[in-house]
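Missing here: one protein chain of the complex. Every other protein chain is in place.
Now for chain A:
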Amino acid sequence: METARPGGLKRYYDVNEWLFVGPALALIALFMLYPIAYSLYLSAFSGKGMMVKFAGFGNIIRLTKDPVFITALTNTITFFVIQVPIMITLALILASLLNNPRLKFSGFFRTAIFLPCVSSLVAYSVLFKSMFALDGVVNSALETIGIISEPISWFTEPFWAKTLIIIALTWRWTGYNMIFYLAALQNIDRSIYEAARIDGVPAWARFVYITVPMLKPVILFTTVISTIGTIQLFDEVYNLSAEGKGGPADSTLTLSLYIYNLTFRYMPSFGYAATVSYVIVVLVALLSLLQFYVARERR
């Protein structure tokens, strides 16, 4: 640890040093630490609008009896349990294909697959809304190929509405994750792959036994950020459901959207909404811990 400063200017430098980090610390304290503490305080009160009273753990008890909350929690968990593994696997496969030095047009493929990351969440949600209309371009394409015989009702059937959110998320974020894997793959010694190839190890086995283990730290990192992102899912479900309500029949309602509804759509019940938001905090913390634990275990 380098703590002492040379010379007699120590005091001067100490002040100066804090000036560099000071503005950021002050802002983080004001717009991060204070709100999170205040949110905890709020969660101990119940009631709507002006009629607010102390409730202690009342809000937590209310959570367990609130069917809409249970639905929102189940939906949120469904989204990341299904979507994150699909996306990570797809991104890994794409990255290892693009890492092949003999592949032609790899620059084009890379840029194209990365392009969705450039679009704003709202803009792409709106585009998807127009593409997945009942007689829209996606349904007609699927019918032409012969995968479906009748148009899928993406916005009125709960199952398909959820599927659409998963498709949309996968479109938007696969390229983003792929870029991380590509960067990590470039640090792996090529000769390992060459040796495996000469020994007759097939491509899928090279992928499973070399690529995946070597990339474990990056896979862990991207899984954590993707999971945290999905737990907070809002923009897509708000813009892909009718009037932003998380329909049909609450099938795409997420925790963030529920908090928004509780606070800004009806008579605000800040205390209860703050309690729901702490569920997100706890979920994020638990999952991050779990993922780091799992990765450490296997090492």
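Just a few scattered comments:
Methods note: contacts are C-beta pairs under 8 Å (C-beta built on N, C-alpha and C of every residue); 3 or more make two chains touch, one makes a residue touch a chain; residues count from 1.
Just so we're on the same page, contacts and distances are computed from a predicted model.
UniProt lists the omitted chain of the complex under the protein name "Carbohydrate ABC transporter permease" (options: "Multisubunit sodium/proton antiporter, MrpE subunit", "Carbohydrate ABC transporter permease", "Glycosyltransferase family 4 protein" or "Molybdopterin-dependent oxidoreductase"). Screening A:S46, A:N59 or A:S277 for touch with the missing chain picks out A:S277. Residues touching the missing chain, restricted to chain A, are 1-3, 13, 16-21, 23-28, 31-36, 38-39, 42, 93-94, 97-98, 100, 103, 108-109, 111-124, 126-131, 133-141, 171, 175-176, 179-180, 183-184, 203, 218, 221, 228, 231-232, 234-235, 238-239, 242-244, 255-256, 259-260, 263-264, 270, 273-274, 277-278, 280-281, 284-285, 288 (touch as defined at the top).
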